[in-house]
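For this depiction, one protein chain was excluded, whereas all remaining protein chains were kept in their positions.
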Amino acid sequence: MRVTLLTHTPEPDKIVAAAARLCYSGADIATIQTRLSGEKGAAMIAKLLSLGHESPLEHVSFTFGIEGVSRALSHQLVRHRIASYSQQSQRYVRMEDFEYVTPPAIADSPEAKALFLAAVEALRRAYASLLAHVPAEDARYVLPNACATKLVATLNARSLYNFFALRCCRRAQWEIRALAWDMLRLVKTAAPHVFGQAGADCLSARGCGKGEMSCGTPYSKSELDGGQHEPSRRS
Amino acid sequence: MRVTLLTHTPEPDKIVAAAARLCYSGADIATIQTRLSGEKGAAMIAKLLSLGHESPLEHVSFTFGIEGVSRALSHQLVRHRIASYSQQSQRYVRMEDFEYVTPPAIADSPEAKALFLAAVEALRRAYASLLAHVPAEDARYVLPNACATKLVATLNARSLYNFFALRCCRRAQWEIRALAWDMLRLVKTAAPHVFGQAGADCLSARGCGKGEMSCGTPYSKSELDGGQHEPSRRS
Amino acid sequence: MRVTLLTHTPEPDKIVAAAARLCYSGADIATIQTRLSGEKGAAMIAKLLSLGHESPLEHVSFTFGIEGVSRALSHQLVRHRIASYSQQSQRYVRMEDFEYVTPPAIADSPEAKALFLAAVEALRRAYASLLAHVPAEDARYVLPNACATKLVATLNARSLYNFFALRCCRRAQWEIRALAWDMLRLVKTAAPHVFGQAGADCLSARGCGKGEMSCGTPYSKSELDGGQHEPSRRS
Partner (left out) sequence: MRVTLLTHTPEPDKIVAAAARLCYSGADIATIQTRLSGEKGAAMIAKLLSLGHESPLEHVSFTFGIEGVSRALSHQLVRHRIASYSQQSQRYVRMEDFEYVTPPAIADSPEAKALFLAAVEALRRAYASLLAHVPAEDARYVLPNACATKLVATLNARSLYNFFALRCCRRAQWEIRALAWDMLRLVKTAAPHVFGQAGADCLSARGCGKGEMSCGTPYSKSELDGGQHEPSRRS
């Protein structure tokens, strides 16, 4: 998995703070922006996050390059509808040399790994043979979920909050959870105030919303402070 | 592929016509509804379609049961974002006896078919063996795009117009195109006036919007009048 | 204010329960629907609400006729974007005899009421006079926020949950709050299980999300049990 932050709205703190302030101010936009430079903007953002005033977060967007992820993941990812995607097509791109993603549980079991590798390599051969008879868009019906894909994905900060709440959660599958933690790291670096409260739902002010489907072991702040990476990947 | 219209907003013509009329009328809603019964409602809908006044179409929704389609199709389908989906999960449902979808181009070639069947059956065995070692959500990484899935999908009539414009098109892949034509048939029966102008883009008043990517062989009205099924599936 | 439930997806409980069940079942849709009749469907819906599994709620939509509300309200209402609206146009409908909405705080103060009525009647005359010189779309620039409008609005149950959480809240303005409570009453009658957990945010399992902007006096369940109407309108 290779995740990069390709681009984003410049100075995200500044525009979010100004948009939030506009709702309650008689001043014009230029004056509001001048007044909210630096610390004051950060304080305004912290306040609006504490009040659940989420709509100003929509004014800033983040565009990610996502490569080396499975089609199992991409099928989950594109279910987030307040977002924009461009994905490598299996109809138009021939995939003879496809990369694939090996689940850790499989990589950790010699027997499972052997089964998995044999299956994937058999599929690669079947796919290549089928291309002699049918178009790529049909041959791809034998390609497995493990097959790697590439996407460019753009989400605004409010939609990212929702994405992180659901996908940084221990209940999310390991692959999209790893992606979510990678994306969270990238946006926290680019816009630390805007994403000051972002992360798994259990870390939010209101806590886990999953009821009896809760994992029962919420992330702890201290656990996270130790490093920039997802806790479950440490050991 | 088994597609059924599970439910829809009752009397779709009536609500679309009344909503459209409301915009231009001083009368109250009950009066408007009374005035637009029968033929007058149909005439109002025909008029708003001719004017490109699409927003009243959003007031009526259609819910489909879709079964026996491939995960290749479902990955395309859920890219339509103004829509709601519930899909059978490969994380939580064990798929040992999965159905699969065979592309017609493969079914029509004895060599391709033999390759395809061997590959799918090998995957079925690999999947079953992996289940002894890892959770279903990981074993599924060997499942192919051909693997069948089930969904419940709900779209309003305006979003369906867009779906049909794109997916009834000869440029769409055969499987989602067959789904689109099946869905079109079902909604035309349930709401003939509301969907009076629905279908592939080439059949719309403005014609194909694909420029040099056009297929070059637009559907003809006469071709469609001959039957209720997709023209390309006739021969 | 006159609010009616014009139409909605038939048997909402049935379709929501079936869609939710599909995600975790190997059975086909017809079998799932048969198994979830009556009590079992209600239990399934109660469970998915307790788990925060909201997406199946999107499959059912509710269409309201809303009349005699102010343009102040309609400007707030249409900010809910996961929804469909048709609104009476002030460009195309002449409003000489416009109804208007009087805020209770104004109605309760003889001095304010006198000021308000004089202002509204002066505007009515100014509007009528302007129509002799300019089109209705320009004359309407003198029409006040109090001027009544009509809409047809359609929202799915998930979007309604969000609408009720925000607009049944005591922090919402009195007019849209009254609308929200009226709509809540209507959908609770039509689909009691689907809306079993709907209402102001303070009544949800997670409680108020407004932080220091909280009103400090959350609704109590017992307060609501006494009647079908909004508590704040009782006295």
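Chains: A, B and C, in written order; residue numbering restarts at 1 for each.
The working rule: a contact is a pair of C-beta atoms (placed from the backbone, for glycine too) under 8 Å apart; a residue touches a chain by one contact, two chains touch by 3 or more.
Small disclaimer: the values here were computed from a predicted structure and weren't measured.
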| item | value |
| --- | --- |
| Touching residue (missing chain; options C:3, C:16, C:49 or C:72) | C:72 |
| For chain B, the residues touching the chain missing from this view | 50-53, 205-207, 209-213 |
| Residues from chain C at the interface with the omitted partner, ascending | 70-72, 74-75, 78-79, 81-82, 85, 90-91, 100-103, 105-106, 109, 111-112, 115-116, 118-120, 122-123, 126, 129-130, 133-135, 137-138, 140-146, 173 |
| Residues belonging to chain A that touch the chain removed from view | 4, 6-11, 15, 18-20, 22-26, 28-30, 55-56, 58-59, 61, 63, 65, 67, 84-89, 92-94, 150-152, 154, 156 |
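Definition applied: only the chains that are shown with their structure count from here on.
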| item | value |
| --- | --- |
| Chain B against chain A, contact positions shared by both copies (same if over half, else different) | same |
| Remotest chain, chain A as reference, centres from CA atoms | C |
| Distance between the centres, which are taken as Cα means, of chain C and chain B, whole angstrom | 31 |
| Geometric centre distance via CA averages, chain B-chain A, whole Å | 28 |
| Multi-partner residues of chain A (at least 2 other chains) | none |
